[in-house]
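One structure, as structure tokens, below. Some questions next.
Here's a slice of the assembly, chains where they normally sit.
Naming follows writing order (A and B), and every chain is counted from residue 1.
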């Protein structure tokens, strides 16, 4: 029996502090604020350590939603998962994707096949010295399983995207660890983002049985043969724990939407993007498919750590002016936008252990009208 | 009768000063240095005013070729046209494309159809105050016609790519104009690159009959409905005149190669890239076509001046950290590399009046083995 419905709303923003689109949909009744489970956004910062557009966007959303939830702004974040991915390089367009969930008695129309389901969980707060190491891997794996249960999905094959928000190190946090006599995985704030993303992704891979559970600290950012095909992890300065959101298809869902995915083997893997679109019944833009409407594409991008893409040297890792995550988002964003026909797609940087080295997962959500 | 043969060699570089690949081909006899007409390169600088990788690459190539041409290094540049486009953002891979031309008695195999031909010409040196204005347009148009004649092409429909190298303004040059009592089109070095590229492209459009010849100074960077579908212009600090290279197909050519093109209507126009590939018998990577080998793709990229791509807001023009030309090259480079299956493609930034606003021309050269 279908017991749940999941809604997905993609809303353009005019700046990191813009909540007008969401408020309009709440005002019109299109979105019930009490049903909002998670909001994934692309904000127009640099996606790096000092990208304050992420926390600004979260702050603005919390302030706007608070009166609708009868909560003080601070507590909205405990109720709704906000994942803001900074960096809209190239043609990428700032927007948010709002996920809602509600229990239903019976769907108005009985959909065929499995439909979109969503689940969430959190880890405890980490110590700075735990970031990028096995503690973060293990705790994340536990949270992924909890989120699957929350989504009502038991088969890992039904999971198509696992989004995680994870912490990073700052000078203060490194100092705090040192004051306790502990060394962090790195002393560089920027480098710590990669460590945290990598360990979180390995946690997903462990939870879904993609790799064995016996990982060590030194595997992180070294053993790139170990990865998850559905993990997408973003690090941000504003939290010290991991937030896990799983997206998959479930027979218990009466959603209009469904999700599919593929894995890009490198940053120019157009075939994988096409496969992800096709997995959910879509084709390359501008070719429309009856009964299928593209809602959003969720992908991870990174500069191949060996310095080449399909045999050709790239210069992303040697550029002191632009960080490699910005380069990679711009390039992969350009490819996906071209195939999807829109720049309002969620392409996030830093794909360590998320797909093979230099590649990354690409998931597609579509509305099914049949 | 086929009287000429044109060769095209794409050679990877390990840095802007790397000439080893070219020297190896000269050493092996694959390239006769006396037949080199033009070298188009992608170098790994920022593509902006202070991108010295372009002049460094030219300097290194001149020094390396000089003994083979019995010329002092300084004079090599008078003989061979060097067009270095800075900026290998994202997956773009530094490389040079060497064009050779020689007169032949009769081809070993008689090709069918028109084949690749190349022609060149130069304008006089411009005054700083002429850049981005009608003088630059008019002189460029004259040079384009001279280059067509040099290529042995009389029908504008056979022209598929016109590459122009043009000057920019520096503080010194602006001062020099001011000292003569003249104002330049802009006092910003960065902005001057756009003016110079735009006026040069309008010159191509005039020469090929794409637009009427009655242009005014104020049309440059304003009347974006006026453009050339085959112009590609790059500005650099190292010269004060325009160098024009036309690439097209001619019945007089016995080349193994042929060229085709399409026009991208916006930065995510995958259909145009596919059309350009198909125009010369190729398909989306990794699908191979018998008798057709992709050599290189030549395209222009720019941030849409109206701040949107297909209805979605982009942030390229508001980014104070990364210039819009870098954003655009990264995004369009990602799309083209994905469809072509290689990052070693020539995607150059700043497409003012080169294709419609926000779009640009895309040309493809293939080797035909049938």
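As a convention for this text, contacts are C-beta pairs under 8 Å (C-beta built on N, C-alpha and C of every residue); 3 or more make two chains touch, one makes a residue touch a chain.
No experiment lies behind these values; they were computed from the predicted model shown.
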Overall number of sequence copies in the complex as this file defines it, 2 displayed: 4
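Assume only the chains that are shown with their structure count from here on.
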Length of the line joining the C-alpha centres of chain A and chain B, rounded to whole Å: 39
Chain B-touching residues of chain A, taken from the complex the two chains share: 12, 14, 44, 46, 88-95, 267-271, 273, 284-286, 309-316, 318, 321-322, 326-328, 330-335, 337-339, 341-344
